[in-house]
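Missing here: one protein chain of the complex. Every other protein chain is in place.
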Amino acid sequence: MLSRADATARLTEAKHEQGLDFVDLADAIDRDEVWTASLVFGDVSASETEARELCARLGIEDEAVVDALQREPYKGDEEATIPSDPMLYRLYEIPQVYGDAIKACVHEEFGDGIMSAIDFECHVDRIDHDDGDRVRITYEGKFLPYKKW
Amino acid sequence: MLSRADATARLTEAKHEQGLDFVDLADAIDRDEVWTASLVFGDVSASETEARELCARLGIEDEAVVDALQREPYKGDEEATIPSDPMLYRLYEIPQVYGDAIKACVHEEFGDGIMSAIDFECHVDRIDHDDGDRVRITYEGKFLPYKKW
Amino acid sequence: MLSRADATARLTEAKHEQGLDFVDLADAIDRDEVWTASLVFGDVSASETEARELCARLGIEDEAVVDALQREPYKGDEEATIPSDPMLYRLYEIPQVYGDAIKACVHEEFGDGIMSAIDFECHVDRIDHDDGDRVRITYEGKFLPYKKW
Amino acid sequence: MLSRADATARLTEAKHEQGLDFVDLADAIDRDEVWTASLVFGDVSASETEARELCARLGIEDEAVVDALQREPYKGDEEATIPSDPMLYRLYEIPQVYGDAIKACVHEEFGDGIMSAIDFECHVDRIDHDDGDRVRITYEGKFLPYKKW
Amino acid sequence: MLSRADATARLTEAKHEQGLDFVDLADAIDRDEVWTASLVFGDVSASETEARELCARLGIEDEAVVDALQREPYKGDEEATIPSDPMLYRLYEIPQVYGDAIKACVHEEFGDGIMSAIDFECHVDRIDHDDGDRVRITYEGKFLPYKKW
Amino acid sequence: MLSRADATARLTEAKHEQGLDFVDLADAIDRDEVWTASLVFGDVSASETEARELCARLGIEDEAVVDALQREPYKGDEEATIPSDPMLYRLYEIPQVYGDAIKACVHEEFGDGIMSAIDFECHVDRIDHDDGDRVRITYEGKFLPYKKW
Amino acid sequence: MLSRADATARLTEAKHEQGLDFVDLADAIDRDEVWTASLVFGDVSASETEARELCARLGIEDEAVVDALQREPYKGDEEATIPSDPMLYRLYEIPQVYGDAIKACVHEEFGDGIMSAIDFECHVDRIDHDDGDRVRITYEGKFLPYKKW
Amino acid sequence: MLSRADATARLTEAKHEQGLDFVDLADAIDRDEVWTASLVFGDVSASETEARELCARLGIEDEAVVDALQREPYKGDEEATIPSDPMLYRLYEIPQVYGDAIKACVHEEFGDGIMSAIDFECHVDRIDHDDGDRVRITYEGKFLPYKKW
Amino acid sequence: MLSRADATARLTEAKHEQGLDFVDLADAIDRDEVWTASLVFGDVSASETEARELCARLGIEDEAVVDALQREPYKGDEEATIPSDPMLYRLYEIPQVYGDAIKACVHEEFGDGIMSAIDFECHVDRIDHDDGDRVRITYEGKFLPYKKW
Partner (left out) sequence: MLSRADATARLTEAKHEQGLDFVDLADAIDRDEVWTASLVFGDVSASETEARELCARLGIEDEAVVDALQREPYKGDEEATIPSDPMLYRLYEIPQVYGDAIKACVHEEFGDGIMSAIDFECHVDRIDHDDGDRVRITYEGKFLPYKKW
């Protein structure tokens, strides 16, 4: 049984050797590039069809990799921490500064509840701009009102 | 000199008494509701015009509040931590799960650098959906390539 | 505008003076005792009717309390921590010991996803037993499968 | 002497190769699936009979595995932490939000004491529901009143 | 409703003014001095009789104190931490050094389970010794075997 | 030079193969079982005689193990932390709840100082009891008064 | 009953008003300046004579201060942390860099044990030097060998 | 290029095989034993002469070790933490209890500044004493006044 | 005796009322603006002349403020932490990313030692630039070689 970490190493190696981007892999399985990258990194799980198509695109014939891609992963780390890598850190700095405001706006619009991070999708887009192109990261999740009982 | 925390208390109190939403306040100063909420909570600073218009809309005539809104705030907390409030936590759970994928997609599209959290804007929108409306949170910041020297 | 913490103090004081249990308050608003206790402690929000009925049962006539009960609360603390109170600690010790097993059983039964803690309810029951009565705490939440995109 | 971690690897590998679920293993040793999964993961210890039956069901003939399953395990980690995996995190988010309410309800019903996490059992069940099936996790432990002396 | 912390302050003040030791208070309520000190500090709860007798011994006539002593306390702190006070620290240094050995000896003698910290008592004694008197701290708790299910 | 961790592995393996308890090993070197277990786990150091007798009882003829047992160990971990294993955790929960009371009783009896954790011994005993046998853990250390200068 | 923190404030205020150094106070009670400063800051306890003489030297006539100085203090903080003040930090940086070496030299000279921090004294001295005077901080504590049992 | 950790292992092994103390090694290079132990543990760097003499004394002829001893080391750990080993912990407990007093005495004697931990030396000495010998640890560093600009 | 925090509040209030910048205050005492701001915030100490001139410039006639400015401050916080304010965080992000490189370059240029943070000065300058002005922060401290002994 191939570990999820070893499967990631195999997939990353093949992607690198073939000079493919996550966009290419996403096309092969008809998914978004962020989700596809998450699959390669072992944070989401694939259907058997997705797993086979991804391996086919990467020229991987080992059933153990196909199998590993379908297992429910352990997501994140043993302890939730804020990383120091600057690109990653910005994703944590934003809610440090604007989190209370985002929470208040969600509550005013929707009431007491949350944006789901499970029934959720996320996109990365380039926005052309004369003063320098911009990165747009979109979080979109179902609003879940707090159930009362 | 009114502290920023006291100014927030005064603004929140007035907003509550008058039954206004952040959308109403945003209209009064011609800004987005997330930015406006951040201003009320003391995480961003206003121009004098914005400060006056916000106070006017809220019926606050105290110059000390107008003044406090223009000061550069201390943003966030003395130590960066991950809060347990579920709506806020989701904003940290997303990069815990999808952060590596987002970073990889940004790098493939833009090269080595980051999305700015300063030359940055953020929006909260409602997306109507038959299976339940969805919250869309958009982060958009200028791509900053790492300078070499 | 009464702070949520002050409202909790008012409600707790009245409950104590009148010798009422959370079960009594739950009956008054037709909710479960756990949810009702969460409302008193400021972790969930009430409808106007619930807020009025709760205050009526407690003999509180102050509109500020009725109002505070309806506001979306900041839940939990600024940082997620494991408390040392032994009754509370047991709720964290259980997933420390059995968490991986629970996660595996949920995945085998439902696939990749989570039990919602929002579309969720929780009950505390006494189970009579000859060797000493038992506490049953039931967590029940909607299964949310991970969305793909 | 086979380490407990190596025994877990052996058991998990065999379970995967034979396509068995924890429910199947639980049937083989006449235990609940959560307890059985905990045994496989090395968080509880088995009697010799249970250890032999589990190995038999998995086709493992190595006495070292039978032996390892009977040893008292080191449960949890060297430091109690809150993990970031979303399914696991929900088990900690619930007491972050509802913990004070649960504690209060236990005390009103039983007096000063705790729900044991040792004289304890835990179940995972599927609850069919038209709006989406639900996960029910039941914690049941003996009430232990604080001894005075 | 007197807070538990205020009750502790009242009790400590009275004890100090009257020059009483915890041993004196323990005699008054027919309990051990450690338990009695825990009651004064707000870590355990008393019966009505115990509460009345303790207040009587201390010359406190306020019913609010009698009442506070009977409430189930929040024990310990919001986060379990290791204090730096040297007398307290030694109680944590001992399991840092000898904890694994203690755990192993308990398991060899009793099997898989724990010493209860609830069905538990604790004593502090002076042991006369020519090379300097010794402090004996005795922890005694019911052995609780792990339940299987 | 055999590392202390490797020596522990060798000793534990031999103890397991020969089906010996820590009580047996303690008899062989005429020490208490808790101290003997600490020696095996590498938290205390032995005299040459003790080291030889322990190895003899376990059938270990390797001088490197005899040597390792005599070295002053690094005790505990690089950072003092509270473990999540329930048996170990109880040893920390007790001072979380009763620590202030223990400290106060020691000070009333002995004055300002501490119980030594070095000039110290510790015992684990079984106390027979009709309602279930009890674990008694005794900490006994010399009282050290704070020196003034 | 004056709190220890309030006593410290009273003592510090009087010391400042009278322009006295800790050396002056140390002379008054015939103790070292470090110990005397620790007494003022509330980290050690005085005899009645010392307490009276210290108050006399400072012109404090309040018996509550005399009393507070004799109580056993809670030393240090609720959690052991490394402070960022540079003078204090150096006291922690030294064992971060040289701690393993100090430990090894103590063990080679004395065997397995520790330098007591209780049967201990500490001095601060100025060492004149042409390249700039030097601070000498001397820690001296009784060697305590680990007891075996 | 031999890593500093591997060099430490080589040096420690040789020291052990030859039955040498740090005092012996210190004599060989004409340095103090604490500094010499720090060199062996990889916390300070040697001149080429010192490196050669140390290796010569230990019978090590490998140039890679000589080379490693001269490299500027990474001192301490990736994160400053307080260790639980009792001998090491005492070095941190002392400033937890007496740190404020030490800081105050340094300031009264020298003014605003620090004791350098770089232009610094440290000694371990045995002080004979009838009631048991004592460990004296001397920290001596240049006083550095805060520069103004 | 005015606390340092209260003195800061007094100074900040006066500076704000009079519309003065730190540059103006720096001119008044003939110091750099960064050092002057540190003095106002209570992180450095002034000579009597500097204290008087600063108060004179701010129109403060209270001797207690003059006095407070001359006291040796407790610098930083009780625990060294990384703040979340983005401007402050950048000062920590830089050594997170470039710290190893800076350390290596210092060592190659100067040998084993450090840049002093005490015999140190720091400047903030604006660098005009066509693509947007730049902030230059200069740290300059005496090189301190590690002393051997």
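A, B, C, D, E, F, G, H and I are the chain letters, set down in written order, and residue numbers restart from 1 in every chain.
In the analysis below, contacts are C-beta pairs under 8 Å (C-beta built on N, C-alpha and C of every residue); 3 or more make two chains touch, one makes a residue touch a chain.
Note that the structure is predicted; figures quoted are calculated from it, not measured.
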{"item": "Option touching the unshown chain, where A:22, A:35 or A:89 are the choices", "value": "A:89"}
{"item": "In subunit I, positions touching the absent partner", "value": "21-23, 33-38, 40-41, 43, 75-77, 80-83, 85-88, 90-110, 113-117, 120, 122, 124, 126-127, 129, 131-143"}
{"item": "Those residues of subunit H which, in the complete complex, touch the missing chain", "value": "1, 74-81, 117-118"}
{"item": "Subunit G, residues in touch with the chain not shown (by the definition above)", "value": "84, 86, 89, 93, 96-97"}
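Everything that follows uses one rule, which is that only the chains that are shown with their structure count from here on.
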{"item": "Set of chains whose contacts include both subunit I and subunit G", "value": "H"}
{"item": "Cα-superposition angle relating the copies subunit I and subunit C, to nearest 5°", "value": "145"}
{"item": "CA centroid of subunit E to CA centroid of subunit H, Å", "value": "42"}
{"item": "Distance between the centres, which are taken as Cα means, of subunit C and subunit A, whole angstrom", "value": "31"}
{"item": "Set of subunit D residues in contact with two or more other chains", "value": "35, 75-77, 80-86, 89, 93, 96-97, 107, 113-114, 116-118, 120, 122, 144"}
{"item": "Pairs of chains satisfying the touch condition", "value": "A-B, A-C, A-D, A-I, B-C, B-D, B-I, C-D, C-E, C-F, D-E, D-F, E-F, E-G, E-H, F-G, F-H, G-H, G-I, H-I"}
